[in-house]
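The block underneath contains the structure these notes are about, expressed in structure tokens.
The full complex has more chains than appear here; those shown keep their coordinates.
Going by the order they are written in, the chains are A and B; count residues from 1 in each one.
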Amino acid sequence: MIHKTAIVNTKQLGSNVVVKEYAIVRDDVVLGDNVIIHPHVVIESGVRLGDNVEVFPGAYIGKEPKGAGATARTPIFNKKIVIGNNTSIGPNAVIYCDVTIGNNTLIGDGASIREQCSIGNYCIISRCVTVNYNATIGNKTKVMDLTHITGNCIIGDDVFISVGVNMANDNNVGPSATYSKDKIKGPEIKDDVVIGIGAILLPKILIGERAFVAAGAVVTKDVEPSTLVAGIPAKFVRNLDN
Amino acid sequence: MIHKTAIVNTKQLGSNVVVKEYAIVRDDVVLGDNVIIHPHVVIESGVRLGDNVEVFPGAYIGKEPKGAGATARTPIFNKKIVIGNNTSIGPNAVIYCDVTIGNNTLIGDGASIREQCSIGNYCIISRCVTVNYNATIGNKTKVMDLTHITGNCIIGDDVFISVGVNMANDNNVGPSATYSKDKIKGPEIKDDVVIGIGAILLPKILIGERAFVAAGAVVTKDVEPSTLVAGIPAKFVRNLDN
């Protein structure tokens, strides 16, 4: 059912698609079966939504990255966004171009995911989470509210990242900094890791499998697998396998 | 005055109600006297707005919680939302089902309040604050920008929670965690408490009346009334009654 005030310019609609009031769907968009598009959503060209996807009011899918003269880096992207079956996009969330999101994943209210990101199946990217460009997130990984995922980072499967976690991908900041692609690398977080509330992760660190970073820790160097680290800077507390 | 492009399906309108362009008000909604609904707002069925309530552009009131297969917990809710007189809902804020908000309260831009929450009178829930399910907040309590209020927590009257505060309700996280309702309990924050900027509160702690948690503290155990605590982990600094 396409509401009479919805503006739908694609013909590639599955069965039982619902597009509600004042929503906009451009041409070259594919909507799978049973997709629900709530009011005031905008879906730009190049977006493919799987079956049973629900997009809540005010979400914007398909934003082109834009620098406005102030950014150090020229954005790279394809005009293609793929969102898997049963995935839900929260109200006022923003999904940029060149993003792939798997099946059964939940994108929270006001979350924003930049270009060239890949997010797996059964993930939660919760409310007001911002994900920077070219981040890769595995399956069954949860990123809680108000956390920032930096660009050029790799996060494994079954990872739990708590609320208010921050991370970076570049130590080369400040007035004399010049953008250098080779120097930009976020943390690498292996499978089954837990990052506690409000933790801070510095660039390029490797956090091994099953490691646990305590709440409020500032992680400045690599963390061994199956270890608990805590404090500022984060230090080894104990082994978790015993 | 209902703008001709507004879609209003309820008849339960007070006097002097204004519904602006492209706003949507479903059936079974009550709007009190002098309510102002700005453009692109969506109000779902079950919402009751008191007199003089103002809802700013892009706000979404009455969202049903949805799991998308990735959440550990099945949401519980009634399709009823009550918002008191003189309360203001900021642009792009999201209010879920089964939420009660008192009179003279301000909900900030982009804030998001999950199901089963109760918020008192004369409160401020500021910009980009996220409140998880089943949180209870008293009267005259202020929660500043970019703070996360966890689920199953109880916050008293006249509490001040500063910017960038984070808290949790569960130590049972990670790949082997199973959801257990009995283990989920956020902090309990008594009347007249102050929580400083960027503080972190762990699950189940009790913060006594008039206590003051310093900026950046990580609170790992109960805080006595009228005491100042600081540091990581937070330790007693001095008594505030003297």
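Keep in mind that, in the parts below, a contact is a pair of C-beta atoms (placed from the backbone, for glycine too) under 8 Å apart; a residue touches a chain by one contact, two chains touch by 3 or more.
Because the structure is predicted, anything quoted here is derived from the model rather than measured.
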item: Complete complex - number of sequence copies, 2 represented; value: 3
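Simple rule for what comes next: only the chains that are shown with their structure count from here on.
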item: Gap in Å, rounded to a whole number, between the CA centres of chain B and chain A; value: 24
item: Touching residues (chain side chain B, partner chain A) in the complex; value: 7, 22, 24, 40, 42, 58, 60, 63, 66-71, 92, 94, 110, 112, 128, 130, 132, 146, 148, 150, 164, 166-168, 173-175, 177, 198, 200, 202, 218, 220, 232
item: Residues of chain A that touch chain B when the two form their complex; value: 5, 21-22, 38-40, 54, 56-58, 86-88, 90-92, 103-106, 108-110, 122-124, 126-128, 140, 142, 144-146, 158, 160, 162-164, 191-192, 194, 197-198, 212, 215-216, 231-232
